[in-house]
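Only one protein chain is missing from this complex, and each of the others stays in its spot.
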Amino acid sequence: MSARDNILRRLRAAPQGPLPSPPDVRGVQAALAADRPASTRAERIALFCEKMAFWRGEVVRVTSSDWPQKLRELCIAKGVRSLLYGEQGAHAAMLRTAGIVGLKPYRRPVEEWKAELFGDTDAGFTATRGAIAETGTLIVWPDADEPRLLSLVPPIHFALLDAGRIHDTLSQAIDEQDWRSQMPTNALLISGPSKTADIQVTLAYGAHGPKELVILLLVNEEELP
Amino acid sequence: MHETGARRYPEKPARVYLFGTCLIDMFCPRAGMDALNLLEREGIEVHFPADQTCCGQPAHSSGFPEQARAVALAQFALFPEPWPIVVPSGSCAGTMRHHYPSLFEDDPRLQAQARALAERVYELSEFLTEVVKIRLTDRGAPLRVALHTSCAARREMGTHRHGRALLEQLPGVDLAVHGHESECCGFGGTFSLKHPAISSAMAGDKVDALKETGAETFISADCGCLLNLNHTLQKRGEILQGQHLASFLWQRTNGEERQ
Partner (left out) sequence: MSAPALHELQFVPASEFKRRSATAVDDAHLRQSFRGAMDFLIGKRAAQFPDPAALERQRALAEQIRQYSLARLPDLLEQLERTLTDNGVNVHWAENAEDANRIIIDIAQRHATRLMVKGKSMVSEEVELNHALAAVGIEALESDMGEYIVQLDGEKPSHIIMPAIHKTKQQIARLFADKVPGVAYTESVDELIGIGRAVLREKFMSAEIGLSGVNFAVAETGTLCLVENEGNGRMCTTVPDVHIAITGIEKVVEKLEHVPPLFGLLTRSATGQAITTYFNLITGPRRPGEKDGPREMHLVLVDNGRTQAYRDQQLRSTLQCIRCGACMNHCPVYTRIGGHAYGTTYPGPIGEIVSPHMLGLNATHVLPTASTLCGACGEVCPVKIPIPELLVRLRVEGQHDAHPGRPPLRGQGAAKSALVDAVWAGWAALYTRPALYRAFGWLATRFRALTPSQQAGWTFSRTPMKPAARTLHEMMAARRRR
C-alpha cells in the first residue's frame, strides 16, 4: 500500500457523524453587512485610500489622459533610473508616450537576466485587476506580459488601478470577477509595501519585496483632489 | 467557552441549597457562613446538605474521570427538592453546571440527572444579582479594593460582571482595576503542585498587579484563587490579603469589623 492509500484508508475508516451542512458564506456575510447600506463608488474610493494609506501605500489620483505624465513626474521625483513594464499590456502604448527615462520591457525569461532584474531595476509598473476597499488591497494577476516578479523585485512598485474596479470585500471580488472558473497560475493580493515586524515587533518596510508601493488611481476629472 | 448570556433566571425562591465546596469547607469556612448569612438576610431559607463533599473537579481536571464521576454522583442525591443550588465558587459552579453533563455522557440516565442538576446551579454573586436582585447598604468606611475573578467564573459562568456589580453597590468602596485583570492567577488546582515554577510566576505577577492598584484588600469569589494569592503574599511578607466576596459583602453591609 502506498502512503496515499494508507492515509486515505485511515481517514475513511474514521467514524463520521452526520455531514455538517455546507457553510453559507454569502448568507453570513450578507447578515454581517445587513446594517450597512450598499456602498457608493465615492465611499469605496475613500475607504480604499484610507486603508491603503494605513499600509503605507501611496495613492496618487490620475486621469486616463494624464497618468503617464504623472508617472513620469513620480519617477523623476523618486530618482527612478529604470522602470520595468510589460510591453504588450493594455497600457503599454500609453506608457511609452510619456518619455519616461529608463523604460525597459520585461521581455525575456527571468533566468536570462536575473542579476539585472535584482541588481539594476529601480521600479516596476503593473496594471491591476481591481482592488478591495475593506482592507486597502490591490488585486494583481500576473501573466505572460506582466510577470510575477514585476511587482516583487524592483524596490518601487507602481500600480495602475481603475477606481471603478474597487470591490467592497475579497469575497465580493472573487464572486464578481468569477475567479473560480479562470484562476491564473498566480493571483496576488497586495496591501502596501513589503514589511516585517520580526525584530522586537518593530515595523520595518522593504523586507524582501518593494520598499514603496505607489498606486495610480484612475478617477474621473471631478474626483481629482 | 460556554454561552453565558442566554441564561434565564427564575423568581427569587423561598429556599435554596448551599453547596459549600471542599476548599471552603476546610480552608475558608467563614466564606460559607457569610454566604448563608447574606441569603438568610434576604429571607431565603438555606439548606446545607450535611453529606456534601466536593464537586469532583480536582479529579476531572487531572485526567481521572472515573473518580470525578464517583464523587459527583455522591452529590446527586443531596438535592432532592427543585430548589436552586447556590455555590460560593465560580470554579465549582462551573464544573457542576458545565462539566457534569459531559462527565456522564456514556450513561443517558445519569446524564439526564446531571443536566437537571446543572440547570439549578448558580454561582453566589450571580444568584445574588440576577435572582435575589439584592440591594446592599454599605456600612463600612471608605476602602479601595481590587477584584480578582477566577477563570471559571469569568469564562464558564460569565459572573465577573456580577462580582463587579455587587461591589459597585457599595458607595464606600473604591473599586480599582488591576493590570491584566482577566488573566489567570496561576492556581489551576493540581497545576500549582505540578508546575510550581510557572504557577508561582503567574501568582507573583498577579499579586504585583493587585498591589500596584494601592488597594487595601482584594476580593475574589473563589477560594482557590484566594489561597494561592494570600499564601503567596504571606510568603513575601506583604500585609495585603484578599477575602472572599461573601465575607466582604457581609461585613460591609452588616457593620462588622474586618477580620
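A few notes on this one:
Order as written gives the chain letters A and B; numbering starts at 1 within each chain.
In the analysis below, a residue touches a chain if its C-beta (ideal position, glycine included) is under 8 Å from a C-beta of that chain, and two chains touch if they have at least 3 such contacts.
Note that the coordinates shown come from a computational prediction; the quantities given were computed from them, not determined experimentally.
In the complete complex, the hidden chain is touched by one of B:52, B:125, B:213 or B:251, namely B:52. Contact with the omitted chain, checked across A:68, A:124 or A:193, is made by A:193. Within the complete assembly, B:232 is the residue of B:159, B:213 or B:232 that touches the hidden chain. Considering the complete assembly, chain A touches the hidden chain via residues 2-4, 6-8, 10-17, 19-23, 25-26, 28-29, 31-32, 51, 55, 106-111, 114-115, 118, 134-137, 142-144, 147-149, 152, 169-171, 174-175, 179-180, 183-202, 204, 206-210. Listed here are the chain B residues that touch the chain not shown: 1, 20, 22, 24-30, 32-33, 36, 48, 50-54, 56, 58-67, 70-71, 73-74, 102, 151-152, 154-156, 182-184, 186-189, 191-205, 227-228, 231-232, 234-235.
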